[in-house]
Structure formats: C-alpha cells, structure tokens
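All protein chains but one are shown in place.
The letters A and B name the chains in turn, as written, and every chain counts its residues from 1.
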Amino acid sequence: MSTTPAATPDTASQQPPPPAHQRSWLVPSLDWLLIFVPVAIALRFVPGLENQTALFIVSCLAIIPLAGWMGRATEHLAEHLGQGVGGLLNATFGNAAELIIALFALSKGLDGVVKASITGSIIGNVLLVLGLSFLSGGVKFRKQEFNRTAASINATALTLAAIALVIPSVFHQAAAIVPVAQGGWTPAKEHSLSLAIAIVLIITYCLTLLFSLVTHKELFVGGQSHGMFAEVGKERTEAEEHGVGWSVKKSVIILLGATALVALVSEFLVGAVEGARETLGLTEVFVGVIVVAIIGNAAEHSSAILMAMRNKMDLSLGIALGSSLQIALFVAPVLVFASYLFGKPMHLEFTIPEVVAVVASIIIVEQISSDGESNWVEGVQLLSVYAILAILFYFLPDAHHAAAAASDVMPAATPAHP
Amino acid sequence: MSTTPAATPDTASQQPPPPAHQRSWLVPSLDWLLIFVPVAIALRFVPGLENQTALFIVSCLAIIPLAGWMGRATEHLAEHLGQGVGGLLNATFGNAAELIIALFALSKGLDGVVKASITGSIIGNVLLVLGLSFLSGGVKFRKQEFNRTAASINATALTLAAIALVIPSVFHQAAAIVPVAQGGWTPAKEHSLSLAIAIVLIITYCLTLLFSLVTHKELFVGGQSHGMFAEVGKERTEAEEHGVGWSVKKSVIILLGATALVALVSEFLVGAVEGARETLGLTEVFVGVIVVAIIGNAAEHSSAILMAMRNKMDLSLGIALGSSLQIALFVAPVLVFASYLFGKPMHLEFTIPEVVAVVASIIIVEQISSDGESNWVEGVQLLSVYAILAILFYFLPDAHHAAAAASDVMPAATPAHP
Partner (left out) sequence: MSTTPAATPDTASQQPPPPAHQRSWLVPSLDWLLIFVPVAIALRFVPGLENQTALFIVSCLAIIPLAGWMGRATEHLAEHLGQGVGGLLNATFGNAAELIIALFALSKGLDGVVKASITGSIIGNVLLVLGLSFLSGGVKFRKQEFNRTAASINATALTLAAIALVIPSVFHQAAAIVPVAQGGWTPAKEHSLSLAIAIVLIITYCLTLLFSLVTHKELFVGGQSHGMFAEVGKERTEAEEHGVGWSVKKSVIILLGATALVALVSEFLVGAVEGARETLGLTEVFVGVIVVAIIGNAAEHSSAILMAMRNKMDLSLGIALGSSLQIALFVAPVLVFASYLFGKPMHLEFTIPEVVAVVASIIIVEQISSDGESNWVEGVQLLSVYAILAILFYFLPDAHHAAAAASDVMPAATPAHP
C-alpha cells in the first residue's frame, strides 16, 4: 500500500511548474466564491431577505472556498508539526468540511442526506472528479500516463473499504423480509450491527494510519506526504507558493477562522435544505448524493483537476481515491458514533441504487487503475456514467418518504375493513 | 483509448498469412448459407409451404452470410471514401444487420426481443465469441498472447458503456415499489428517462467517434482502421484477397443488394418469430438474448474466431469488444429514438437476469483483458458460463407475459369485490 506522492518526483521533473501568469489564472479560481459568505449571512439574518432556496444555493457556493482554505491551513500546520503528527492531522481533517456539514445534518435528523453524501462522495470522486481530470488533462495532453501499480494499490484499498461499507445494506434487504418473530431485525439490532461495523471500519482506519505514518512511512516521499490519504492543500500550495510556508500562528488562525465559517454556513445550509428541497423538487437522496457530495469535496475536486492539467496524474488519482477511502473508513464510522452522542442513532444502511452506484464505481476504478493511461475520451465516458446516475437520482422517488406515506396509508386503510 | 488494430503489424509479422489452400477452407465457410435466402423466400411466398417455425429457422440461417457481405461491402466502400468518412461509415454500419432486425421487431412491438438482443449481443461477444476464439485458437497454439494495455483500454470503454446502459434498470426496480402518488415512476416519466439516457449515450458515441476518427486517429494503423469500433470485413478481406479492392460501383451494388436482402429476410424472421416461439416453446427473452444476438453478430463471430485461429488475438479481442461497444453506445440509443418515430416508445429497462448477466460479462472481460494471454481452457470456461446462461434464459419464465397474465387476472378479480 504505497502511495501516490511517491511518484511525484518523476512526473514533476518531466513537467515544470507553469509560469506565474498561468498559475494565477489556474489557482485562485475558487476564492472569488468567498463573496457568498457575507451574502449567506445577509440572507440568513437580514429581515425581509429570507429565502430558503436562495440561502441553500448561496451557502453551497460559500462553503467551496472555505473548505479549500481549511485544507491549506491544515497542510501548513502539518508541516510545522513534523511528519507523524502532521500526517495524522492531514489524514484526519482532510474531509473536515464534509464532516461538519454531515454533523449538522445529523443533528437535524437528516439521516437520508447524510448517508447519501457518503456514497455520493465515493461516486463523485471516481466518476466526476476523475472524469473531469481525464477530460481537462486530456485536452492539453494527448495521452497521460500514471503508475499502474500505485493506482492499483489505492484502488484495492478503496474497493475493500467501499465493500465493507455497502455490503451490510444487502443483508439488511434480505433480513427485512423476515418478520421480527422469526429472527428479523429489530431497529435495536440494526443499530447494534451498524455500531459493530463502524468499529471494524475505524479500527481498519487506525491500522491504515499506523501503516502509512509509522511502519511504511518511508514509502511516502520525504516527509512531505500524507500517507495514503493524499490530500489537497499540500500539492496546491507547493505549486502555488514554492515552499513559502505559513507560520504556525497564521495557520492556526486561518484554520480556526475557516472552520468557524464552515460551521456557520453549514448550519445555514442544513437549516435551509428542507425548504429548498421542496421548492426545487429535490429528494433527500439527490441532495446528499449529488449536491452535498460536490460541495463537501469541491476542494479535492479542483486540486485533482489542477494536477491533471499539470500532467501529474498520479496525484490526481491519489487525491480522488484517497479522499474516497477516508470517507469510507473515517467519516462514515465517525458519523455513526456522533449519531449516538446526539441521541439519534443512525444506521449504515444504504438504498439499493446507492449500493449499485458504489459497486459500479468500484468496478470502473479498478478498470481505470489497471490500464495505466488516460485520455480525454475516457474522461467523457466517466462523465457520461455520472450524468446518467445524476439523472436517475434526480428522478428516484424518496424511499423514506414513500415508506412513511405508505405506513400513513396502511393504518388508515385497516379500520375500513370491519 | 487506442485501438486493437495498432497491434496488428507485430502479430501479423510474427504470423504469416496461411497458405491459399488453408484459407480457402477457412474463409468462405459461411457463404454456402446463402442457399437459405431463396429457401426463405419460397417458404414465405409459395402457397402450401407456410410454416412459421421453418421460416424462422431458415431466415436466421440466411441472414448470417448476408450480414457478412454487408460488412465486406461497407469495408471496401470505406476504403474509397478516405479515412474520415470511411471510418464513420464502418463505425456506423458495423452492426447494421442487427439494427435492421431490431427495427423490424420494434415496428411489430416486440420490445422484449429487441432489448434482449442488445444485452444478448454484449454477453454473446464476451462469452461466446471470445470463448470460441480462445478455444479454437488455443487448440492450434499452446499459448496466445495479446496486448494487455490495448485490451484493457477497450474493456474499460465497454465497461463504462455497459454500466451506463444497464444501471437505469436497477433504479427502475427501486422506483417500481413506490406508488405513483408518492413519486413512483409513471410510464411517461420512464420514457422521458430512457430518452435522456439515450441522448447521453449517443453524445458519448459521437465524442468517441471524434476521438478515434479525428483527434487520435493516428493511434489507429495507417488509414485502414476503423477507430475503436474494430470491424469485421476488413481484416477478413485483407487476408482473403490480399489488397484486391472492390470498385466503388461494385461495393455500392453489393452493399445495397445485401442490405435489401437482409431487410427482406429480417421481415420474414420477425413475422415468424411469434409463431415459432410458441411452437418451439421459447420465451421472448431467450429469442432475443440467444437467437437474435447470435444471428445478428454471426459475421463478427466468425471473423473473431478466424483471427484467433491465425493467432491475431488483438484483432479477435478488438472485434468482440468493439462490436459490444457499438451496440451499447449506438444501436441501443438509435433503437430508442426509432421507437418514438414508430409511435411505440421503448424504454431502456432490462430484466434483472439480463443486468446480472451483463455485469458478470463485464467482470469477466476485465479479468481476461488484464491477464494478457489465453489458452484453450479459458475458452472452455467462458463457454461454460455462456452455456449456463443459455440454459437459464431458456427456462426463465417470460416476465412480460407473466405480468400481462397477472394483470388479466387482476381486473377479473376486481369486479368480484362490490
């Protein structure tokens, strides 16, 4: 389980950093979105401006650059803390923005959105991010190559984590047809199961950290890397600032500030989601799988695409796969534990369309990683699968709501019999 | 997304064309089936000879050589039209025989047969064609090698296309349990969905053509190739006739003649299918998945096997995978569009056994392409999976008919209530 940054020196030497004027065009592309932070605050607190849908959209846009700043601050701070602790920091806070949004959603009982955002992150990283990376990189370069072995190793880790995550849902479906009296699962038993699985996942995560930060840390390039949870800010800042680090103080202040703002805007976003859903006609699953997953991972997305445009395909793949891995092994179990602290236990059962979409993504990522090269048409094909999934999730009726509606109907119908 | 013909020069140089006497044994093996064209016409039009089952079987046999002549004529014409237009012609008419049969079936409302023939083509190419190729090639050569990277690239394209094609069916199943009142899918919504997906598929197809005929055309060998939709006739004619091209006039006449005969015999075949199905006890799905898929792809099948017997495994794999890709990205959406023109909209939802069979084929093709070599026992194993699927499809009850039967019962039962 080596990691992608190992391949950096080679590709970097082949591909000099772009000149400053080009960088300035590429890099700060998302910071202008910071304008939406005050707009969101205004929409939320200024009387007369209340509009759930507008607030939802603006909050989504505002979180994107904030998540990027969180990533960069974490990265700079990690440099000061040394390899071990720094790597841990990176691996743990790499998906902090998404975790914060999910925690707020959890506290409001939006389980469907939270779970959908977990699967959506995996699908989005594999199909949307790699699709855009292959396409935007492929437009500049005829053929892009990457280290087949490194990609395969990351893909294997992701496959195992994703299978561990979604397989309980299949058992849930099988158990659901058995009445409780014959051993069918009670809600209490389902929660125990989810807790047990979350514990297995988090232990796997800790051992994976042990592997990439302690026992096999020298696999990862010279003190700068993040183990197998390849992260965002580092490579971007490296390219941007050529080693001009931030001080500890600056890093901490920016980290705290960005985190506070992400928390604030996440609260807006989650508060507005129900109103916006109804106005826009979106289902919980669509909001989770497509909207929240894109917002929460926007920083990774833009970094992966940037790396592809610089022909650093190993980094591009590493970011997409590493982020997915972290979602499956760390974010998902942490959310289960948090749901218990909130007194609203969440189980880890996904809908069949979510399971199928994740499995399809796994099969695809494995194919891609085994071929060792990419071009623009592979990007188009990945995006077409993503587009089809997005269309389907948009139209998919909300199973939870439908089930609730059905159970509303059932008792009403029953008294009619006698 | 390079293509298989790129590998031709190497393998061809290693393996000289077989001497003439051997060629004459191998090549015209299907042309004697042309005898069934007049037999089919006689069965259809001569009074007293009417027999639906005989007509069905004879029509099936008659289409096989006609499809081969269509392929060869297309190929010769393509040579005269130059690389770009010629490639387009090849890529578009490569599965013309199957398309014609499907259009006739569609016009008679045989949706089940049409959809089954789409999935059957993918399964048949991966399991039956590659199985027979590996077996027949493996009997002559102890071990056959192919370009692992090229095979992987084609397999990835096929995986993405096949997943895009079948994944809506899973969502359909999930949506089907939700009543329309709670957001379940109405027939109108399902048709819109199928149309949207067909549009995504055809756009992907056009961009794939752009890739293989324009932006990356030099990946494909010297003006003779067909992009990634490796086609049949070319390689056969090359081996057969050693560069003796047909004139434009000859090509056009043969193409028009063969197409007209295919259309005629397809009309016989489709007209007789219902009668033959009942006499022979076959379901719609079996006729589509096994019978029509084999007939429609017989030309590709024989070419792929021929190439394997000449140890040109790259071509063999390229034909099988390229033909499947064209079915998924071009034939399937064209049939959806045509169904609207006929005023009998067809949606792209497949039965779960079809979905599972396609997914199994994808997993298998990926395994095969990643190992880079074949031998006769791999052929046996592929054929055994195909045999098991054929047995199962033979016995699988007809879901459409069963549903129709059930809905016949329902209304009958309803009046009993009051």
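Quick notes on this one:
Following the convention adopted for this analysis, a contact is a pair of C-beta atoms (placed from the backbone, for glycine too) under 8 Å apart; a residue touches a chain by one contact, two chains touch by 3 or more.
Quick caveat: nothing in here was measured; it's all calculated off a predicted structure.
Only one of B:Glu98, B:Glu190, B:Glu300 or B:Glu366 touches the absent chain when the whole complex is considered: B:Glu366.
Remark: the omitted chain is touched by one listed residue; of A:Ile35, A:Leu49, A:Ile203 or A:Leu341 this is A:Ile203.
Although one chain is not drawn, the whole complex shows that of A:Gly48, A:Pro179 or A:Gly343 it is A:Pro179 that touches it.
The missing chain, though absent from the display, is touched by one residue of A:Leu99, A:Ala155 or A:Met346; that residue is A:Ala155. Annotation for subunit B: contacts to the undisplayed chain at residues 142, 283, 351-353, 356-357, 360, 363-364, 366-368, 370-373, 375-378, 380-382, 384-385, 387-389, 391-392, 395-399, 401-402, 405-406.
Against the chain not displayed here, subunit A makes contact via residues 1, 149, 152-153, 155-157, 159-161, 163-164, 167-168, 170-171, 173-175, 178-179, 181-185, 189, 193, 196-197, 200-201, 203-204, 207-208, 211-212, 215-216, 359, 362-363, 366, 370.
Going forward, only the chains that are shown with their structure count from here on.
Centres computed as Cα averages put subunit A at a distance of 39 Å from subunit B.
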